[in-house]
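As you look at this complex, bear in mind that one protein chain is not there, while each of the others sits in place.
Right after this comes subunit A.
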């Protein structure tokens, strides 16, 4: 299933999000159950199916990480989420340090949490930029590893968010 084709968009990482949203809304309206109220049961069911596909495609494309994964899948790269571990000692050592830092942050210590957010955002943006370059350069294996790294950054973000819920 090519989600880009669903929206009649070029298969590329770069994407105009406003354009995507516009096309999404148009397709959504066309598939709305009210428009198919007088149709056969089969028509109605198809519309429901297409709506589910549409939502799936939209959620995938509008997320930078999911879009990158989808693009790699179309290029024949399987991310093997459950099976493949990341083995980049430098990055993982930094992750350990991050975890220690987050562990030492007391819930509700907002100045510390804010500083951590800022550092995390900067490092995440750097990886995101690297991912874009790698995808444009067709360096798919390196791009897959960068996606894996970004997943760790997102996990850290969730940990920080959890600290805010006091």
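By definition in this document, a residue touches a chain if its C-beta (ideal position, glycine included) is under 8 Å from a C-beta of that chain, and two chains touch if they have at least 3 such contacts; residues count from 1.
Note that in this section contacts and distances are computed from a predicted model.
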Q: For the chain that's not shown, choose its UniProt protein name out of "Carbamoyl phosphate synthase small chain", "Iron-sulfur cluster assembly scaffold protein IscU", "Peptidase" or "Selenate ABC transporter substrate-binding protein".
A: "Iron-sulfur cluster assembly scaffold protein IscU"
**Q.** Residue among A:15, A:47, A:74 or A:92 touching the omitted chain
**A.** A:92
Q) For subunit A, which residues touch the unseen chain? A) 81-89, 91-93, 95-96, 99, 147-149, 151-152, 154-156
